[in-house]
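One protein chain is absent from this view; the other protein chains keep their places.
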Amino acid sequence: MLIIMHKDATADQIAHVLEKIHSTGAAEGFVSRGELHTVIGVVGDPGQVAELPIAAMAGVERVARVSKPFKLVAHTGHDATSTIPVATTSIGPETFTIIAGPCAVESEEQTLAAAHAAKDAGAHLLRGGAYKPRTSPYSFQGLEEEGLRILDLARTETGLPIVTEVMDSRDVEKVAAVADMLQIGTRNMSNFTLLKEVSLAGKPILLKRGMTATIEEWLMAAEHIAKNGNLKIVLCERGIRTFETATRNTLDISSIPVIREESHLPVIIDPSHAAGRKSLVAPLSLAAVAIGADGVMIDVHCEPEKALADGPQALIPQELKELAGDIRALADHVGRRY
Amino acid sequence: MLIIMHKDATADQIAHVLEKIHSTGAAEGFVSRGELHTVIGVVGDPGQVAELPIAAMAGVERVARVSKPFKLVAHTGHDATSTIPVATTSIGPETFTIIAGPCAVESEEQTLAAAHAAKDAGAHLLRGGAYKPRTSPYSFQGLEEEGLRILDLARTETGLPIVTEVMDSRDVEKVAAVADMLQIGTRNMSNFTLLKEVSLAGKPILLKRGMTATIEEWLMAAEHIAKNGNLKIVLCERGIRTFETATRNTLDISSIPVIREESHLPVIIDPSHAAGRKSLVAPLSLAAVAIGADGVMIDVHCEPEKALADGPQALIPQELKELAGDIRALADHVGRRY
Amino acid sequence: MLIIMHKDATADQIAHVLEKIHSTGAAEGFVSRGELHTVIGVVGDPGQVAELPIAAMAGVERVARVSKPFKLVAHTGHDATSTIPVATTSIGPETFTIIAGPCAVESEEQTLAAAHAAKDAGAHLLRGGAYKPRTSPYSFQGLEEEGLRILDLARTETGLPIVTEVMDSRDVEKVAAVADMLQIGTRNMSNFTLLKEVSLAGKPILLKRGMTATIEEWLMAAEHIAKNGNLKIVLCERGIRTFETATRNTLDISSIPVIREESHLPVIIDPSHAAGRKSLVAPLSLAAVAIGADGVMIDVHCEPEKALADGPQALIPQELKELAGDIRALADHVGRRY
Partner (left out) sequence: MLIIMHKDATADQIAHVLEKIHSTGAAEGFVSRGELHTVIGVVGDPGQVAELPIAAMAGVERVARVSKPFKLVAHTGHDATSTIPVATTSIGPETFTIIAGPCAVESEEQTLAAAHAAKDAGAHLLRGGAYKPRTSPYSFQGLEEEGLRILDLARTETGLPIVTEVMDSRDVEKVAAVADMLQIGTRNMSNFTLLKEVSLAGKPILLKRGMTATIEEWLMAAEHIAKNGNLKIVLCERGIRTFETATRNTLDISSIPVIREESHLPVIIDPSHAAGRKSLVAPLSLAAVAIGADGVMIDVHCEPEKALADGPQALIPQELKELAGDIRALADHVGRRY
C-alpha cells in the first residue's frame, strides 16, 4: 500500500500515520519525500494492512493499493488454469464445454424436449432455472421444487449433469440435493451470505459476473466462496451494463484474457444473456472459443415463442446443433478437446 | 404494448401474432399498416399482456412497451407523495428528514457516541449497520446480533428510531425485532426473495437504489415489496456506477424529480455513499433539499480515522451539526418543516 | 509519479528504469523495497516526468500518477474562484448568472421573441446556436452566417451579450466577430485544434463537458485553452452518458464541488440538455444554486412545438420568468447577487 500525503501535510501528521501503521505489529512504513508530496510505502501482511483506516487520517490525500486483494483465486502457486470436475464431466483448459438448456424450467414436456436437444447437439451439461429472479413481480417466477424434480428427471433421461441457479440461502440444501453444479446469478454476485452457503454445500459453483461488477469485484466474490473452503469455482462472463442499447448487455470479452492473467479459475461465456437476441449467439460463441474461454452456456428452447422467459434469445434445436458443429471445428483448430 | 413487425413480415405471421394475443382472452390487437412496417397495438390487462412471449414470434422486429410496468407504487390514485410513519417520526413531503449515524456498528462506545452526535445535531433517525456486505471477505463483516443489541441500547439512550440493513432472509425476523425501519442495501435491491421477506415483516422499508439499476428497475423492486402487502416504502438514491472516478459513484440527482412524476413514494438521498468523501457531503445535502428530496442519510463518526468501514466519508459531530443548521434554514426556505 | 515494479522484476530492470529517469536531467528516482514489490518514487518537473514512457519498460507493473496533470487551471495561486468578465456582465462566485435563449436560431422572429423573453425574465446573457452539430445529416443544421446576423440584431434590441457555439476552426474568426462569448459544445470538447483557435481569438469561452469526459479530461481541455494564452474560461456541466435512460443524460451534479476543489474556474449547469425534458429544468436549476454553481443555461422558446431542435426541453417565457424568480430567491438565501 502507498499513502500519498497532502502537499501541505505536517510532520506531526506524517508521524501519526506511521505510528498507526506500526501499532498493528504486522506492517512497517517507509517514508519517501518528494518535491511536492511525501509518500509512505507500507509493507506487511496485506490483509491487515488493507484494513487500516488510513484514508480518513489527517494529512492523507489518497491511498493507492499495490497488491491485489484476492489470494485464493489468484495465480500464485497455481500457474495453470484449474480443471473443475462436475459429475461425469469437467470444465478447464484442455476442453471446450457447452452448457445448454432452457432459460427456465416451464414444464416437464418443455424441459425434456430441450434436454434432448442439448444432448443431441453434444452439450456436456444441462442448464435450466427452477428458481427465477424476475424484474417484475407479475412475471413467471419459476416452478421451484417442482422444477427441481423435472431437472432430476431430465438428467435421468439424458445422462447430462445439471447446473441450476439458487437464489436464497434457505434453498441451498434443497437445490444442492439435485444439482451437480450450483449457479449464482448476476443479481446475487454480491449476496455474500448466499456465497458462503453455496461454498459450504461443497458442490461446484458457476459464478456469473454481476452486471455492474468490475473484474476485481467478481474475483473478490469468488474469493468469498473460496475462503469458505470451496475452490470448485467456474466464472461466467455474461455482459455488463453500459450506455449501448443495441444489445441487452455489453459482452466484455476482454475479461477472458484479463482473468487468465489474474486467476487460475476457468471462465466461460454466456452469449445468450449478454446479447439478448439469438442472431448474436453464434458469432459470440465462436469468438469465445477463439479468445480462449473454457466454454459457453447457451439457451435452447423447442418453441421459443412459447417461452415464459427470454424467448428471443433462445436457439431452436437445429440451430444449436449447427452451432455446436462450428464450435467443435474451431475448438479443434485451437487445440482443445470438445 | 406495440408490436412492430419486420418490413417483410408475411400476412400469415401477422395473423399468427393476432391469434396469440386474442387467445389470452384478456387483450385485443389492432393492426396499423404503415409504408414500411405493420404495427400491432395491444390493448388489455397490462400484466397479462406483458407476459406474452411475442418478441420471439416469427416476423416480429421489436416490441415497445407503452404502459409502465409498475402499479402499486405508481401515481394512479395517489396524487400526492405518501407520508411513511416510522416509529415516532415520519418521512414524507411536509418535512425534511435527517438520518444520521455510523456506517457500521463497531462497538458500544463508538455507536453511542455517534448516536448522541446524531441526536445533538437534530437528526430524526439513527442509522448503523450490524450486518455489513463487504467486497472483501477479509474485511470487518459487522457485529451481527451484538450489533443489534447495541442499536437497541442507542435507541433507549437517545430516543431515536433505528434504521438498519438486513442482508439475508433468515435474519429478517431477528433484525425486525429491533429495527424501526429495515434497510435494503444497494447490493440486494434485486434480491427478490429478501424483498418478499422484508415486506412480510411489516416494518417500514428503506430501499436503496442498486448501483446499476435504472429508475424503472428500482421502482419494480419497490413493486415486489408492495405486491407482498407492504407499502411503507421510502426510496434512497445513493449514486450509480459510471465511468467517472472522481467520486465513488455518480449521484443521479435527477432521479428525485423523475420519481416524483412516476411514483407516490417518498425519496431521500445518501450523499455519503454516493460521493465517498466527506467534502462533498454538505453541498450534495443542500442540493437534495433544493431539488425536493424528502430527506438525507449521512454517515457520522466521532473518530473517522478509526472507522472500520468508510471512514473517509464520515462527518465528525461538529460538522454534522453545522450542516444540519444549513439544511434547516434551506428546508425552511423551501417550505418544509424540519 | 510512482512506479510499481513487478514482484519478480530483476535488479537490472530496476537499474534500467532509474537510468531512464536520471537521463532526463529533470527528475530523480527513489527506490523503496517492499515485501512483494519494489516501488520507485519519481521527483522532478511534472511535465517532463509525465512524458517518460516508463509503463512500457521491462519489469514495470504499473505507474501511478501522484500530481495532477493540469497547472494553469488548477488552484495553485488562485485560491478563490475567478470572475470572468463577459461584455457588460461577468460570471463568478459573487453572482448567479442566468443564460437563456433558444437552442437554435431558427428565424429572426423566433429568436427576437425568445431574446425578449430572456430579457424579461432577467437573464444576463442570450444563448442561441447559429451552427448546430446534429446527429442526423437530414436534420436542420443551423442558419450559420444568417444566424449570426440575427444574434447581432437580438443583442442590439435587448442589450444582452451573446454566447454561441463555434464548431470549426475555419469559423472562429467569423463567430468571434459577433459573439461576446464562444461556446465549445460537448462533441468538440476534445477537438484540440479548435480549442487552440478559440483560445487565440481572445474572447471568453464557455467550455461544455464532453458527454463521456471525466472531470480530469474536462479540466485538461480547459488547460489546452489556457496554455494558448486565454484564461477567460467558464466550465459548463451538461450531463454525462450512463446506462440510465429516464433522462437524456445523467447530470453529474457532484462535479460542481469537485471542480471547486481542483480549479479556480467558474462552473455553471445546463439543466435543459442534461435532462432533455422541461419538467426537470426547474428542480435541477434550484439544485444548481444550492450546490454552489455560478449559473445556469436554460433553453427558452415561445413555441416549443415548432422548434427545429430540442423542443421538448424548452421552457416557455412564463415558465422561465417563474423559475427565474425562484432562482433569485434561493440565490439570495445562499448569499449570491443575482
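Per-chain residue numbering starts at 1, and chain names A, B and C are given in the order in which the chains are listed.
In this text, a contact is a pair of C-beta atoms (placed from the backbone, for glycine too) under 8 Å apart; a residue touches a chain by one contact, two chains touch by 3 or more.
Bear in mind the structure is a predicted one, so any value in this text is a computation, not a measurement.
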* Structure fact -> Full-assembly contacts of the left-out chain, visible side only, are chains A, B, C
* Just name the one of C:A55, C:A80 or C:A177 that touches the chain not displayed here. => C:A55
* **Contact residue for the chain not shown (choose from C:E28, C:E145 or C:D168)** => C:D168
* **Touching residues (missing chain, whole complex) on subunit B** => 2, 4, 30, 32, 34-37, 39, 41-44, 46, 64, 66-67, 241-243, 245
* Mind pulling the subunit A residues that touch the left-out chain? -> 212, 214-216, 240, 242-247, 250-258, 261, 274-275, 279-280, 283-284, 286-292, 329-330, 333
* Asked: So that we can see where the missing chain sits, which residues of subunit C does it touch?
  -> 20, 47, 50-51, 53-58, 69, 133-141, 167-170, 187-188, 190-194, 210-212, 217, 220, 223-224, 227-228, 241, 304-308, 311-312, 314
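What we mean here is this: only the chains that are shown with their structure count from here on.
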* What whole-number Å value describes the gap between the mean CA coordinates of subunit A and subunit C? -> 39
* Asked: So how far apart, in whole Å, are subunit A and subunit B when each is placed at the average of its C-alpha atoms?
  -> 26
* Give, as an integer number of Å, the spacing between the C-alpha centres of subunit C and subunit B. => 31
* Structure fact -> Touching two or more other chains in subunit A are residues 241
